[in-house]
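Have a look at this one before I ask anything.
Every protein chain except one is present and positioned as in the full complex.
Right, chain A next:
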Amino acid sequence: MRYNILIGGSAGQGMDTFSVLLEKILKRKGYYVFSNKDYMSRVRGGHNFIQIRFSTEPVYSYDDELDIIIGFDQNTVNFHSDKLKENGVFLCDENVKWEDNRTITIPMLKIAKEIGHARVFGTVGMGAVLKILGMSDSKVDEVFETKWEKETSESNKEAFKRGYHYVESRFESKEGTAENTILINGNQAIALGAIAGGVSFYSAYPMTPSTSIMTYISSKETEANLVVEQAEDEIAAINMAIGASFTGVRTMTGTSGGGFSLMTEALGLAGITEIPLVVANVQRPGPATGLPTRTEQSDLSFILTASHGEIPRMVLAVKDPEDAFYQTVRALNIADKYQMLVIILNDQYLADATQTVDEFNFDNLSIDRHIATASDIDLENYKRYEVTESGITPRVILGKIEGLTVIADSDEHTEEGHITESSEVRIEQMQKRMKRMDLLREELIEPDYFGDEDPETLLIGWGSMYGGLREATELLQKDGHKVGSLVFGDIYPLPTNLLEQYSKSVKTIVNVEQNYTGQLAKLIRQETGIHCEKNILKYDGRQLYAKEIYSRIKEEVL
């Protein structure tokens, strides 16, 4: 059992609340839920829509064959009615007109006004949706009661009931059986990972679609005892984070492409001063202002070398909210362990896509600071940038060791941290810094593989392409194709074992990416010499979904 619902309307009509509550009710009923948002860069008006998919089986991507459309505006008819299935239902208020036998019109606003609160008109529709789906009204009351104060909750319950009884059931729904799940989006998962991973200082400048990370962490500022600072610009944001990290706490900053561009000089600062730093870049389509509220995976090539000069860096892409949570904690640990820059790549699609995932397990998490105390160092001879076998020098917290001061410098520096132009020292310090990449390579995570044991066609993708590729692979396998997919999380340094193994036996390698130039394919060619023969690329700001990947592979590759 699997249903796809689309909610369309203009900004300010309460679609977000409608969707959040419906998702929560479905989740509490034991279904697997996946929802993604498509919104315009405006506060009022325009046309936005949210797609909710739910099932008794896990869901990883969205689909555009719709069972139910809820239309809050006429544009919903114009833009989406062609995707409604033959047996689907178009649900709307009297203000929206669609002459079609699949339309069910409910006087939502009129009912809401009878109840005494015009604002609850959407809840009338929600009641109707659950009835149409053939579901009981279980979990509704508890979700409403958690969301609202008593009075508001009561009028919404009434609205729900009126809508529920206004229509007949059209579909049958099996009971949901999912247990111990949570409903969370990609950015919330990164933010929760940051808090669990011990971030004490988060500085950022608001930029869509990264802002919700800052908003979430900020909402926990008191309970988690940390500081979130809205910087005057992204340059300030990253330099603040570096200053706080130098002093001794875990820090993080987050932004999107334009802000990341402003941060690039400071990436080099973190590199040359060997200060741990985690930067989240939640991508949106560029260049310049691009498409502010939409999605793309087009910052990869840029991020691999962003900042002048050469520094050690790690780039990892998150694949779903669960992965985003654990990888954020891991990124913070790696940054501290190797005293280096770790960049987390997310994108608008995953940032805003809400998904049911297994409840996060906090028991196995650890915070490994790798901080030296007085007993770990030889005070007389301590040098912050001493050249060591591994390239890593013990790091201390400022002001904690009697008689010890530390200096960090953006210039090339001696082992003591003072400016130098010595050729020998330059070579030693460059080697010291870059050497840690060898250690990092030892602990890389290979990409996920799913599909045929002996594939003829290998699909390759990264980050948010995970869900779509997973379902697309299943669909292609059902058609009898010998297909497998490799999806990269750790992306730089590039883990190459599985890639090299599969590339030897497959006939065709297809790169599936959300950009124009095939950036992962370029990286793979650069690092391994392996050539992806085909590319499935998309750069209109809308995420490739499973069926789309499936059809394009059928048309363009197989």
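Just a few scattered comments:
Note that a residue touches a chain if its C-beta (ideal position, glycine included) is under 8 Å from a C-beta of that chain, and two chains touch if they have at least 3 such contacts; residues count from 1.
Please note the rule applied: contacts and distances are computed from a predicted model.
For the chain of the complex excluded from view, the name given in UniProt is "2-oxoacid ferredoxin oxidoreductase" [choices: "Iron ABC transporter permease", "Succinate dehydrogenase hydrophobic membrane anchor subunit", "2-oxoacid ferredoxin oxidoreductase" or "YciI family protein"]. Between the chain not shown and the residues A:54, A:121, A:246 or A:385, the one that touches is A:246. Touching the chain that is not shown, out of A:265, A:428 or A:527: A:265 (per the contact rule at the top). From the options A:186, A:312 or A:417, the residue with contact to the unseen chain in the full assembly is A:417.
If you put the hidden chain back, the residue from A:168, A:359, A:443 or A:556 that touches it is A:359.
One chain of the complex is left out; on chain A, the residues touching it are 182-184, 188, 192, 195-198, 200-201, 203, 220-227, 229, 231-233, 235-237, 239-251, 265-266, 269, 329, 359-360, 362-363, 365-367, 369, 397-411, 417-419.
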